[in-house]
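All protein chains but one are shown in place.
After this line comes subunit A, so read on.
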Amino acid sequence: MTKSDGFKLLGTAASPFVNRVQFVLNLKSIEYEYIVENLACKSELLLTSNPVYQKVPVLIHANKPPIPESLVIIEYLDEMYPDVHPILPSNPLDRAENRFWASYIDNKFFPLFEELRKTPDKEEKEAIKKQIIEGSQLLEEAFVKVSKGKDYFGGDDAGYLDVVLGCFLAWVKFVEKRNEFNIIDEVRTPKLKKWVNRIWSHEAFKDVFPGSETLMNLFMMLQTHKPPRKI
């Protein structure tokens, strides 16, 4: 089932926040026009669509004003198409729990990755790696609680936290390799490890993940435009 309801998505391949929205559009079988943005040289469309943050993703639906912010976009899509592969659960307490973990992932967990990149000091880097590992333990516990024994955070199939956390898996692999440590592994986070493999091969996710070259390009751009702090 496909829909052509006039959706446009402004994004870049390496942005996990854009990828998140793409996962949801795929899960809901929503057709969309993908407009690639060059973050080093932002388009007029992006600047006028998201004047407050000037960031991707931005969703433009038919003739309504644009919607920025990945989590806001996801809830919008879920409300527009509630009967096709619901993303958030229906119970208010479960919804609150899902939103809580999304906030943790976006505000506490993922920012550690950027902290790691920007920290030049070796000892400080080790401390941040430790925090990332502690974070992954919390996420393992979250998985146990939210999945209620099933294969995905969303239960039998992918849901809100599968897209909210799943979008970072390419970056997780990149950071693990570059910094020589395991964030998700069989011993400490066995359930997440199995979940990671499911997500990588899931129909709605697998073709969206950026390749290592794309990630390296974005990484190099960050190193140039937002260089690590001087020691």
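The criterion applied here is as follows: contacts are C-beta pairs under 8 Å (C-beta built on N, C-alpha and C of every residue); 3 or more make two chains touch, one makes a residue touch a chain; residues count from 1.
Here, contacts and distances are computed from a predicted model.
Candidate names were "Histidine-containing phosphotransfer protein", "Glutathione S-transferase", "Centromere protein M" or "ATPase V1/A1 complex subunit E", and the UniProt protein name of the unshown chain is "Glutathione S-transferase".
From the options A:L10, A:I67, A:L116 or A:L165, the residue with contact to the chain not on display is A:I67. Per the touch definition above, the residue from A:R95, A:K125 or A:K193 contacting the chain not shown is A:R95.
For subunit A, the list of residues touching the undisplayed chain reads 52, 61, 64-65, 67-69, 72-73, 75-76, 79-80, 92-93, 95-96, 99-100, 103-104, 108, 138.
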